[in-house]
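A single protein chain has been omitted; all remaining protein chains appear in their positions.
== subunit A ==
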Amino acid sequence: MLLLLAQEAVALAVPAGAGGPVDAGLGRGLLQQAAQAALHFFNFRAGSPSALRVLASVQEGRAWVNPEKGCKVELVFSTERYNPQKGEEHLGKCSAQVFFKNQKPRPAINVTCTRLTEKKKRQQEDYLLYKQMKQLKNPLDVVSIPDSHGHIDPSLRPMWDLAFLGSSYVMWEKTTQFSRYNLAQLSSVKQWKTHEGAIDFDYTVLLHEFSTQEIIPCRIHLVWYPGKPLKVKYICQELQTPEGSGTEEGSAVAPAQLSNF
């Protein structure tokens, strides 16, 4: 990966601080942006619905901005388990290099994180989730997870975790240096079945984009088997861009490899 240091490039450092760093002039929380993108990518690559992570805080970072090429961010951030387990150490540390191509989505990411769960335990938890999912009967009348009050029925939690995992891929691919995505809700389930042992899941989520505040529905189709790479296809209903109108389709089959923890 090229290290971008053009004449106009600006290197900015943000020190760690007990009260949380002030992003002095880093313009629109670029570090936060990069951390979120790195985490979406990490979760997708890990392919493990029982080991999803969320952002705790950005600890330090540096950014190089080249107005023509894009920007490169190096950062260190801490994570928490999405499903916190009692009595377990839940804070992990990640370091990442994120490269935003100018105006283009799908940032190039290099990310490594300290291990939160032992590989064997993670595999066990994934397999447990898988068994629970196979027993889920007809979740097609599922409406909005979480519900309005943020509640997720424990029996539907595995489905939510899997939806989150698939959404991570979509959110990573859509992220640019200006747009940041979070999963707002799982709004419908079109299909839920097992196919050759794998979970075949066709659903719609609502993504929230931070800078425009828009809610974007995305239809996602994934195939998952514990320990195997996650396969994802998706199509989002896009907002119009200044350059043109029409729907932008994003469709990708990802033969992802599992990261080595």
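Just so it is clear, a contact is a pair of C-beta atoms (placed from the backbone, for glycine too) under 8 Å apart; a residue touches a chain by one contact, two chains touch by 3 or more; residues count from 1.
As a convention for this text, contacts and distances are computed from a predicted model.
With the options "Potassium voltage-gated channel subfamily D member 3", "Deoxyribose-phosphate aldolase", "Carboxypeptidase O" or "AP complex subunit sigma" in hand, the undepicted chain maps to the protein name "Carboxypeptidase O" (source: UniProt). Within the full complex, the residue among A:Lys69, A:Arg157 or A:His208 touching the omitted chain is A:His208. Although one chain is not drawn, the whole complex shows that of A:Ser48, A:Gln97, A:Thr117 or A:Gln185 it is A:Gln185 that touches it.
Take subunit A: the residues that touch the chain left off the picture are 18-29, 32, 36, 54-57, 82, 141, 143-144, 146-151, 178, 182-185, 187-188, 190, 204, 206, 208, 210-215, 217, 219, 237, 239-242.
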